[in-house]
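Reviewing the structure listed below.
After this line comes chain A, so read on.
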Amino acid sequence: GNEASPSGGSASGTDGPAAAVTYQLSWTHSVQFGGTYLAQDRGLFRDLGLDVSLAAGGPNVAGDANTVSGAALMNVSVADGVARSNAEGADLVIIGAQYQKSPVTILSLADAPLTSPQDLVGRKIGVAGTDTPGLEAFLAINGLTQDQVEFVPSQYDPAVLTAGQVDGLYCFYNDLPVALAVQGIEGHSMLLADFGYDPMSQTYTVLRSSLQDEARRDQVIRLLRGDARGWQLYQDDPRAAAELAVQAYPDAGLDLETQQEQATVQLDIMFSEATEQFGFGWFTDDQVQENLRLFELLGIEGATEQMWDRSILDEVYRDGPTA
Partner candidate 1 sequence: MTGVQTARTAGRPAPEVLCTAVAKTFPGPAEPLPVLASLDLTLEAGSVTALVGPSGCGKSTLLRIIAGLEHPDAGGSVRIDGDDPLEVRRRGELAIAFQDASLLPWRTAAGNVALARRLAGQPVDHRKVARLLGMVGLAGFEKARPAQLSGGMRQRAAIARCLVTEPRLLLLDEPFGAVDELTRRRLNIELPPLWSGATTTTLLVTHSIPEAVLLADRVLVMSARPGSIVADLPVGLERPRRMQQLHSRRFTELVDRIGTLLGVDEYALGQG
Partner candidate 2 sequence: MVLQGEQAVQATGRDGDGPRPARARPAAALRVLLGWVLVIGLWELVGRTVLADRHLIGVPSGILGTLVENADVYGRGLWFTTREAMIGYLAGNVAAVALALLVVLLPGLERTVLRLALVVYCLPLVALGPLLRLAYGFGDGPQVTLAALAVYYLTLVPLLVGMRAVPRSWLDLTATYGRGRWTTLVTVRARAALPYLMAGLQASVPAAFLGALVGEFTGAERGIGVLSIQALRSLDTDGLWALMILSAVVSMIGYVLVSFIARRLAPEQPTVLLATPGADPRRPAWRRWLVSAGGVALTAAIVLLAWAGLFWLLDLNPYFAKRPWDVWEWLVSAPTAAEHRAELFTAASQTALVAVPGYFAGLALGVLLAAAFSLSARVRRALTPVAVALRCVPIIAIAPLLVAALGRGSFGTAVVVALMTFFPTLVSCLYGLGRLPGQVADVFAAYATPRTRVLVLGRLPAMAPAFFAAARIAAPTALLAATVAEWLATGTGLGNMMAVDAATSRYTSLWSTVVVVTLMALAGYALVEAVERRVLAVVAPEQSRW
């Protein structure tokens, strides 16, 4: 109703009709978004006057595009992706990063582990076509050339590894390695972030115009605040988040054991000293500079510091490192 709501749609009020916003996730539902589910489930968004719809991602979802087109207010993305989108004419801004460390990893089987970049030489690495530039950049950073490693086109299907079609698989730390572990297969993960390849990941991404419009900026702040609160709850009890994920999305086919394992594993990359000190989702200027250098390696043009904006985080953590 547009008539006479008592607070007249005040910017930060928790009363009045909740503003409907869409929050685009980066993949299908799983505990990967456990903090967000907690925020949703415990009414943290609602308390902040938001009626949040969580849009699942998937193999055929263009997350950034959904934000650019206005279908979503904010999406979860990755820095190089955002830079690419901007190079193609989007004007997206990263206002936070859920992961403190890139989850990109090269997974190998424990009986033939790949533990350092040098181990890749002469090996077959499964990598999706979309990730090939990332692997190339990683090799370059470590002084290797592409012809020293055999790239095998594959998707995020761990069976290629177990079936022996590849020696290592380019994937995500909290995803396939967990699946392997749950299946009772010992694997080894080599985080690329530990060897210089560390694009900012699970970034909170919004349109620059959303930050300039007062009302929407306010919604962004509330959304980020609510989400951060959710992740704070998550940090305290990741297993509860896993249970919630399984329960809230009964049709997603989630397995509780796997979810709990994943929930614990991803703590490593989501929380760090920086988050202790500044708050969940924090990023530093050093990280920005490092990412910009990485973009050059990846051949992405036109990215500058302007692609990041910490003012929302500043606002959320005005009173200290808890949202």
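As a selection rule, all candidates are chains of the complex that A comes from, given by their letters.
Keep in mind that, in the parts below, a residue touches a chain if its C-beta (ideal position, glycine included) is under 8 Å from a C-beta of that chain, and two chains touch if they have at least 3 such contacts; residues count from 1.
The structure displayed is predicted, hence computed values, not measured ones.
*Asks:* Touching chain A in this complex is which of the candidates 1 or 2?
*Replies:* It is 2 that touches chain A.
*Asks:* Can you check the complex and tell me which residues of chain A touch candidate 2?
*Replies:* Going by the criterion above, the answer is residues 28-30, 53, 55-62, 64-66, 68-71, 81, 84-85, 87-90, 128-130, 132-133, 151-160, 162-165, 175-176, 178-180, 182-183, 185, 249-255, 258.
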